[in-house]
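With one protein chain held back, the other chains of the complex are shown just where they sit.
And then chain A:
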Amino acid sequence: MNAHRDLPPSLTRCPWLSGADSDVVACSGQTMRTRGELREAIRAWASLSLPEDRDVALYDSDPWRFTATLLGLWHAGRRVWLPGDNLPETVDHLRRRHLILLGELPEAPPAPPPATGFTLASTLSPDHNAVVLFTSGSSGEPTPIFRTLGQLESEVAAFERHWPLGKGVVISQVSHQHTWGLTAGLLRALATSHPFGLSIVTWPETLAEWLMKMPVSALISSPPQLSRLPGAAIGMPDHGPGRLFSAAAPLDHDAAVQAERLMGSELTEIYGSSESGAIAWRRPSQDTTWQALDDVRLRCDGERTLLRSNRLPDPEQWHEQADHIHLLQTHPPRFTLHGRADRIVKVGGKRVSLEGLAHYIEAFPGVLAARCLTIDHSGGRIGAVIAMAREGIARDHDTRRALISALRQHLADAFEPVVLPRFWRFVETLPVNAQGKLTHTMARHLFDDLDDRRQPRWLDIESPTPDQRRITLEIPERLAALKGHFPERPIVPGIALIHWARQQAERLFGARGQWRDMRRVRFPAPLLPGDRAVMTLTRQHDALNVSVTSHRGQHLQLRLLSVASATDDPRESS
């Protein structure tokens, strides 16, 4: 069934056309598709007449339909734009470029009828402008990346030289609308005459089932899937995929070890980018350093990383790469990776510009300024710090939910769900350091409650006088002190408020243990989960007055005596 097994992998020789009609070219746990069917579908698309003066855009989540359409369009000499999603903002962008929309894009025509008599060219040119992929630029506006068939082929060929595939299906867990899923998951299978999977296998349970039913030559995956594999309980068969590949974001060591153990296969991680294609590889279960692929050259020029590769527009030129690296050895290049020079991050394998996201938030009514950062919780989700006028900021659970929901709605037109901020912190002014900058560390402190469930969210701090501090706080719904207090109607226990007041006094006035004896303690109104309140600390020469207030009224009134004066005036006891 694999006529081209002995030839080097190729896209230009169109291996999908040669071989028996009955060869299996794609399958799932249930169905199989043959070369005859694929050829017919390609012919239909290739024969379709489309306006000559416009390019086409294709978004189709179904690998079979996507493959038939893409190959058909290639045979028709077309360049195909591949958007990463089909969100309204993306569709607008494609329309602004006057592209013909195909697949699961609005108003796309149905699949064309069979064109039995139509003859397909048996080879394609390596210079054929095959695809246009998108990457998010630093402004957040997607930037197109152009790839010839030769560039795509060079990547597939490099993979095959380094890790030749054995028998079996190539299963993918990542979308073919992005460069990694396209080349590793789909084109590599087509170029080496291996069957590809008829669907993107998202669930580990489905993966286990497919592995049970058929030999699998490679599993093309990425960290979101690999770091969420359940333990042995899902019944992975003894024979895992021949090879296991991950890319699109760094995979951590533990997840790599776990994935190798569960699947019984070696896991190779590929480092690359949409702009440069595949660059280097490592075994994340064993190495932290990367080794360049055999057709890639790398060097450093001061801070800059320079790269030459057949995947780049001009293989003879040095191109600048956005990531900082540290070269350990030149031949072959080995290096460590030190993050991007710009602020593009990946969440769940999706690239997003933190600046782009923040700018979009700033367009929301009432927002004065916004910053976004990744938070190492819940799989590296994004947190947003948003400055708003006091009137605009939510003051309790319901208004906060409504505000966040409106912000998410606003962002959902332009960003995929996984990159939408999961954690939100609202302040009246962004905290800044002595240079007037909001540093990452300062921004991250606004999310400290995620690391310590005993703490509220500490937000704005004002110093109206040298002896007074006004600290805005919010009660997280998952605050530890709310547990069991009381099950039907949780409120913040008074003792927690007093504890926080002491901690803040020590933090802001730097007098550890000085405030000890309590006087005139009052808890007039309960503080509820989601409430936003202000804690005012006023220092006097022998005492500290504490007050916590919100729109509901006063929640705590307290006078703390300094140790030296604690016994001075017994009449103050309440």
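Everything that follows uses one rule, which is that a contact is a pair of C-beta atoms (placed from the backbone, for glycine too) under 8 Å apart; a residue touches a chain by one contact, two chains touch by 3 or more; residues count from 1.
Please note the rule applied: contacts and distances are computed from a predicted model.
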item: Protein name, per the UniProt record, of whichever chain is missing from view ("Acyl carrier protein", "Sn-glycerol-3-phosphate transport system permease protein UgpE", "NADH:ubiquinone oxidoreductase subunit E" or "Spore germination protein KA"); value: "Acyl carrier protein"
item: Full-complex contact with the absent chain, from A:L58, A:I171, A:A208 or A:I325; value: A:A208
item: Which of A:P142, A:G197, A:P333 or A:G348 contacts the chain that the document leaves out; value: A:G348
item: Touch criterion as defined above, residue of A:G36, A:P250, A:P315 or A:G379 at the omitted chain; value: A:G379
item: Sole contact to the chain not displayed, among A:W180, A:Y271 or A:W424; value: A:W424
item: Footprint left on chain A by the chain that the document does not show; value: 29, 199, 202-206, 208-210, 224-225, 228, 230-231, 233-235, 347-348, 377-379, 381, 397-398, 400-401, 404-405, 408, 416-418, 420, 422-424, 450, 476-478, 529-530
